[in-house]
Structures are given as C-alpha cells and as structure tokens.
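Note that one protein chain is taken out, while the other chains of the complex remain in position.
All chains are identified by letter, namely A, B and C, in their written order; residue positions are counted from 1 within each chain.
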Amino acid sequence: MSIRVGIVGISGFGGGEALRLIAAHPAFELVYAAGEGSAGSRLVDRFPGVPHRLAGLVIEKWDPAALPDLDLLFASLPTGTSAEALARVPETVKIVDIGGDHRHVEGWVYGLADIWPDRIRGSRRVANPGCFPVATLNTLAPLLAAGLIEPGNIVIDAKTGISGAGRGGGDSRFGYAETNENLQPYGLLQHVHMPEMETTIEQLGGGSAAGLVFTPHLVPMTRGLLVTIYCRGSASTAQCLDAAREFYADRPFVRVTDRPPQTKWASGSNLSFMSYAADPDRNLVIAMGVVDNLGKGAAGHAVQNANLISGLPETAGLEGAPVWP
Amino acid sequence: MSIRVGIVGISGFGGGEALRLIAAHPAFELVYAAGEGSAGSRLVDRFPGVPHRLAGLVIEKWDPAALPDLDLLFASLPTGTSAEALARVPETVKIVDIGGDHRHVEGWVYGLADIWPDRIRGSRRVANPGCFPVATLNTLAPLLAAGLIEPGNIVIDAKTGISGAGRGGGDSRFGYAETNENLQPYGLLQHVHMPEMETTIEQLGGGSAAGLVFTPHLVPMTRGLLVTIYCRGSASTAQCLDAAREFYADRPFVRVTDRPPQTKWASGSNLSFMSYAADPDRNLVIAMGVVDNLGKGAAGHAVQNANLISGLPETAGLEGAPVWP
Amino acid sequence: MSIRVGIVGISGFGGGEALRLIAAHPAFELVYAAGEGSAGSRLVDRFPGVPHRLAGLVIEKWDPAALPDLDLLFASLPTGTSAEALARVPETVKIVDIGGDHRHVEGWVYGLADIWPDRIRGSRRVANPGCFPVATLNTLAPLLAAGLIEPGNIVIDAKTGISGAGRGGGDSRFGYAETNENLQPYGLLQHVHMPEMETTIEQLGGGSAAGLVFTPHLVPMTRGLLVTIYCRGSASTAQCLDAAREFYADRPFVRVTDRPPQTKWASGSNLSFMSYAADPDRNLVIAMGVVDNLGKGAAGHAVQNANLISGLPETAGLEGAPVWP
Partner (left out) sequence: MSIRVGIVGISGFGGGEALRLIAAHPAFELVYAAGEGSAGSRLVDRFPGVPHRLAGLVIEKWDPAALPDLDLLFASLPTGTSAEALARVPETVKIVDIGGDHRHVEGWVYGLADIWPDRIRGSRRVANPGCFPVATLNTLAPLLAAGLIEPGNIVIDAKTGISGAGRGGGDSRFGYAETNENLQPYGLLQHVHMPEMETTIEQLGGGSAAGLVFTPHLVPMTRGLLVTIYCRGSASTAQCLDAAREFYADRPFVRVTDRPPQTKWASGSNLSFMSYAADPDRNLVIAMGVVDNLGKGAAGHAVQNANLISGLPETAGLEGAPVWP
C-alpha cells in the first residue's frame, strides 16, 4: 500500500526532517513538496543526499488550491502564517500540522501521541504539540495522572539546541561564531508556550489549575532538548519511576530510565526519555525529560501521528535507534 | 526472511553504528552482541534508545567458540587483535570485518562495494575498506579508470571527525575541552593506510605504480570525513564530472555533485559524495570526496556488503536520507 | 616590583589558566611550577604558546618541603588531596587555594572577592570559592542583603561547560564524540557544593536558614557557567536590578545587565554578569548569573585574590575584555 504524502515548508528544519523520515518510510510516497525560499529547485539541489527516486521532484510554490492528488499533507509553516491556507486544503487530504497554529483549536485534535493515541486515530486534522510542550507533558503526565505532584506549582527550566530557534533566514544571532560556546536564557516570563502547556496539564491533572514558570535556554548544539522540572510533591523517586513505567507500559517510543537522561540518547529519533529524582522530606520532585526537538519535538512526532491516522503501525518508518555518537 | 546476525565489538563506535543500522534493517535480526568493556550488560544499558525488542539482549564476552546459531557476523575489533579469533569462526557464518586486519588478505575479498559489487556478492569473508581509503578510492576510481590522472603523483589531504580516532577508553587527547576548537594534523609521512590505498589505486589504474602523499587531520566534529586530493592530469572539470557520472551510473550510494561536497551532506548515511575542479593549463585536477566515517567509512559500508553477500537488495536498511541539520 | 609566584597543579585546567594570567601579569613573576602528570617537562612542552622567558622552566614534582624562595603560591589540586601538603608550606608564602579543601576552614578566609575584598586584603591564606558557588553567591548577594528573596526556598538550575568537569586523565565520558551535542544533568540531589553555598547564603541573608535545591548540568562547550535561580520574593525586576547596581557600585568585575546574560560574554575574563526577571504577582524572582568557570570560577578569581593580599590594584593583570567571538 502506498500513501501519497506532501510536505509544505520543506525549506525549514522541521520540513527537512519530515523529508528524511518519509524517504525511508515503508508506506509513504512523497509526491509533493512546497517551500518558500526553495520553490523551483529540485529536491536534490536542496538535499544533496536525497534518494535517487526523489531527486528530481521540483519544489513548488505553496498554494493549497494547486495540490496534486494527495492522501496526507505534513505542514511545517511559521506560526501565524498557516491557518488560512490550511483551511483551504480539501477535506479529503489529511493534515498533520507541525507548526503552531492549530493547537487546541476547534476541529483539530491535539496530537500528543504517546499519551492519547486513541484520540488521534480517527482524526483527519492533527496539530502536533510544540517541542517544549511535548517534552514537558510526556514527562509530567504520569505524575499528574497519579496525583504525585501539584499542578499549581511547577518550574520548568528548559534547554534546546539551536535548530529549535528555526532556520529563520540567517539571523546573525544564530551564526556559528556568535553561538558556539554560548549558552543563553531567553524569553524570561514570556508566555508563548504557556497556554498550550497549561491547558494540557489541567487535563492531565484532573482539572486543577496549572501554575507554571517556564524559562527556555539556547544551548550550543544543533539538536536536542532537555527539560528539568521542579515540582512539589511527597512521592519518592521509586514511586515516580514506577508511575511512569506503568503509565507508558506498552508505548513504543517512551523510555523511563533510572539515570538522568541525556540529549544525545534521543538524537535523530522519535524517542521520549524521562527520569525522576525526589526528596519526600522536602516535598520535592525533580522530573527530567529529553527529546530530539526535530524528532519527537517535530517531524518524528508528526510521522507517528500520520501513522495513527493512516491506520499504519505506529512505529512504521520510526524503528531506527538514535544516532550515536 | 530473517537473517540471524551478530556484532562483535559493540562497545566501539563502529559496532554501535552497526547496531543502529541493524535495528532498523528489514531482514537482519540481531541475536548476538559481544564487546570487551561491556560484557554482562544488557544492550539497553549501553544504548538507552535501542528498540524494546533488543533491549534485554545481554552483551557476551567475545569467544568465537561460543557463538549461537548465526548467519552473519559483523566484526569491529581494534586492528591487530582479530585475525586469530575470526579464523575460528565456523565457515557457515559469513563475516564482514569492519576492522583493519583482513584487507588484501588471502581468503578475504576487499569489500569496495560501490566499485566491485560483483566481486563481493559470492563471498563469505569480506574485509571492509578503511574510512580514509574508501573516500579516496571512490573519488579517484573514475579518474584512474579513464586515465585522467597520473597514479604516481597524488597528494591526499584528509580530514576526519573525532570519532575516526576511535573510542579508545578515554584518551585525554580526545577530551572535549582539549579537542573542541582544535584542528590537528597527525601521522605525517607515516604509512598505516598507505599499502591498502596503493594496492587498490594500482588495480584501478591498470597497473601503474602509485605514488601517494597522505596527511590526515583531526577536525573538531563528531562524524564526517573529507579528502581533498591534488592530482596531475590534463582533463577539464567537465571531463572529470562526466567520467564519474558514467562510472557510477547505476550505483545507489554515490553522488557526483557540481559543488564541492560538505561533510554534513553524508551524516548518518552510507552515501559517498565526490566532485572535481580541474585546471588543464596547469595539469591540475583537484578531487574531493566526502563520506560519514562511521557510515560509508565503517558500519554503513559493512551493511551494504552484508546485503550483497546475503542476496538482499544492496540498499536494504540503508535507504534513509542523511541527518540534517 | 616583582612578586615571586608559583603554581602547583599546572597540569589541570585551573592551573593552566593561572599560568596564562600570570604570564601577562605586570607584577607576578612565575618562578615555580609543579604538577603530577607533567613533572620533568619544560613549560613549553605542555604549553607551546608560553612566552619565551618562561619556556624553559622545568615542571617539578610537587613537594612542599622543596619550594624555592616564593612570595605566593597558587594551588589547584584535586579536592581531598591538598590539606596536608598545603599545611606544610611555610607561613611566609601566601597561598591562594583554587581547589576545594579550605573553604570555610579555620585559618583560611573565604575569598569571595567581589563581595568581601576587605576581609581578604589582610590575609595570607585564601580559599577560592567553587565555580558554581561564586556564580550563585555573586548573583544572589544583593537580593539577600536587601531582603528581597527568601533564603529558605531557592532552586538553582546550574549549567557548566565541560572544562568544569576537570581534566581527569581522559575519562571517556568527557570524550569529544561522547560529549558533543550532549546536554546532561548529573548529581541530582547530591550535596557537594551545598554546605559552601548554604553557609554563605545564611551570612549574606542575615542569618536565616538557607534551603537550596541544586541541579548541575554539563553543556557541550569548553568554558562558561550559567545559573538560573528561582526564588520567592515580591520585588519587581527594577528593584532587583537597582539593588544589584547599588550593591556592586564600585566593583570592577561585576556587570549588572538588563538583558539575560550569556556565557560567551564572560569568556576568558574574570567578569561576573547578572540579571533579574521578577513577577511580583506570583511572588517570583528569577536571578541569572554568568561567569567563565575557569576565570571568575577559578584562576581569574585567584589572581584577583592574590592581588588583594599582595597590596596590588585589584585589577592588575585582569584588565582585558572577554574573548569574542
């Protein structure tokens, strides 16, 4: 069976990673690619290592009215730019939106695939969670579900590789010489990712109001994302680990580890790692989560969602181990 | 069809990359892993992201007399340590040796798969080329075959990522703080890789004696290998590119590009990139080749060879595009 | 005026950075160097770029009974190994201990030079603060002194470059290939740095008991250290910035910035950067501090302390701007 898929936003990092995964996918056939800066080029001009069979595909200018016959579209467009255009994609074409415009929007299911695969399976419109939210929510979900932490008092210290800042057209703030050996906090007390996280934490925690502090940092590495989360709760380390192992018992992409997870463990994969360290005497639980921001944080998760809504095995095309070293 | 494979040398970078590729391979089933430093551990203890089905496999102490029922063994052992032990592996078990002990050794075929797939197909003992040789030989072969350069006067300026130096047990010369921001030539006028390259260059060039200068450099990056090769010859750039495109016309893993190749183009893949720039007025041809030193330079090439000797499609398990960014 | 100084522990990163600073210092003359792994070598064999006048100095085996005529000794020895030997250094030789064995030990002054220069000036035995503590304490001191945060509820999320893990003789955990692209939390809920920080926070805060959570992370960069600190307090951002600017009004190495500080701002320098972001409605103050872990976190701070106890201008030999990019 071959499922005809397209990618819009192929010039960006998320779109490029979707291409990589689709190129090796056993059921998806790429028949359409569109991108802003690269329209008119062949795929091989932009991606010199693309398989021969895809090399000559010409990148189109993005136009929802001029789609070929498609079963599924991966959209990876800058936040704020996609709502209108995606609304014009025919209903017959399923969409997985890697971008940020349809999270918790009516008519779209929030695609937190490791937690709610059944909600996703029947859908035709899936909004991928953001990279920081998916790492945070996957890590906290078992504790929230088991009532082991207080949703109202959560401090998230988040760290992402530079590709998390997007490709952006050459902002010199993300130049190699400026960024190498440079660790930077940013966006202090701003709330771009907050509503998405708060809404879901409240759902996972049974309705209590969420109270979050969220501080992202840019780390001098290309890929990788770690959240270190400080929570209030009286559970022991073993209770937290047990809760997570039970919660994710049969989920293929989750790894609960005794050791603190490291970003390189997930590199190039769709995996989600988590671990916990608690001090009940101090009412303290530290939860740690790792994903590849372009994998589980973007294109890997999108392929997982696409598998779910296409009736494929959830792991199709995602079975490789992470790249190491 | 499932082919039962094993890996010996799982603790090293080459063995780890073999594991990654085998884990996603459609026909290979990993049933045996052996390693020096890691014997007694489960795979998941060393490779936290390994698929669930392989997680519990216990790493054995390497003993050729105690192999399980195997169809094929990948060997990735330090040079100088494997000849005797591999001689004791039963003939029924095919071997692909990633290490350096069986190149141009009687009873073993030299596994330069992009050039001589037919020599390899019928064999049961394949010696993988080294990482520097494969990049050099793949890049020069079309020019040598077409008589466009002189085999007797070749200067190879080679650059490899740090994983090319092997894992080694923690040599502080390869520590992060010592190696980052540090570009180092090494092994000047020494000849470890020379006989392997000279022998093959003579075969590819129709018998004329090879004369090589070879200078390796260690580059502050994890993976990637580039050779910049200065040759004598009166061909034009177009003639060199044409010769390479014809020579590799139907080969799946070779990419001949107009632009100079970049190491990241090959990252995580089994691809071999090459380009050329010539100045006939000066009798000068510059040939450039890029591979991932752990892909085409080690484990990717080994899987390609294993596919060939197992009667599988040459590209099985190797179809993904490179990791980018 | 020339002050005769020595370094013991020249093989490590802290000792090497002390050498770099002393080589350019207007008043210090290096007459003695000792080191474990490098005894018998000349300085130039270990530090190929050392000035000609120091090149031939032979590194000695460390023996406190065989010191030459010295005014001052910089000690940079592994924690737990220096107490007995340093006790045997003659009283006439002043000591600045970069290592961890004499912090808050009787007979030694705790050398927090940006805060307590007057305590240090008259001393002959100074214990340098650790790299995490100095970043934390410098950043929090103004808030504690002004009563703007609660000492009993402080969460420190700390991030350091790999040189912060020390040189260590080639631990493969710190190899380039293993560490590059890898962000790692470690030492969860362990307390090595805790007593040093708690004691000083209590002093700075007027005696109230300190309650700290401290989570260090290893970041793939050579140098640089950032602490992101979550505190309880009702001050505004402006109040915090004002408190810090007043507290450090005439201190030469402190920089209070409106923007969140970045590690590269401090690279190669003795500077201490800090900024704050507060949300009074949530009783939340986020304090951020940056130092170079080998500068203000080790050798730079040691030279500042040595200047103070030698009656020199505090900035002697430390006047350069940071290395950028």
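In this section, a contact is a pair of C-beta atoms (placed from the backbone, for glycine too) under 8 Å apart; a residue touches a chain by one contact, two chains touch by 3 or more.
What you are looking at is a predicted structure, and each value in this text was computed from that prediction instead of being measured.
If you put the hidden chain back, the residue from A:Ser38, A:Thr200, A:Thr222 or A:Ser275 that touches it is A:Thr222. Taking the complete complex into account, B:Asn182 is the one of B:Ser41, B:Thr81 or B:Asn182 that touches the chain left out. Within the set C:Ser41, C:Ser236 or C:Thr257, the residue that contacts the chain not displayed is C:Thr257. The omitted chain makes contact with subunit B at the following residues, 155, 157, 159, 161, 177-178, 180-186, 188-189, 211, 213, 215, 217, 219-224, 226, 228, 230, 260-264, 267, 277, 279, 282, 284, 286, 288, 325.
Touch with the hidden chain on the side of subunit C covers residues 13, 16-17, 19-21, 23-24, 47-52, 163, 222-223, 252, 255, 257, 261, 265-266, 268-269, 271, 273, 319-325. On the side of subunit A, touch with the chain left out of the figure occurs at residues 13, 161-163, 167-177, 179-181, 220-222.
Note that only the chains that are shown with their structure count from here on.
Taking shared numbers over all numbers used, the subunit B to subunit C interface scores over half, which places it in the same class.
In this assembly, the chain whose C-alpha centre lies farthest from subunit C is B. Averaged C-alpha coordinates give centres for subunit A and subunit C that are 38 Å from one another.
Look at where the CA atoms of subunit A average out and do the same for subunit B: the two points lie 33 Å apart.
Our note on geometry: subunit B versus subunit C, Cα centroid distance of 45 Å, whole angstroms. Counting partner chains per residue, subunit B shows two or more touched chains at residues 13, 163, 222.
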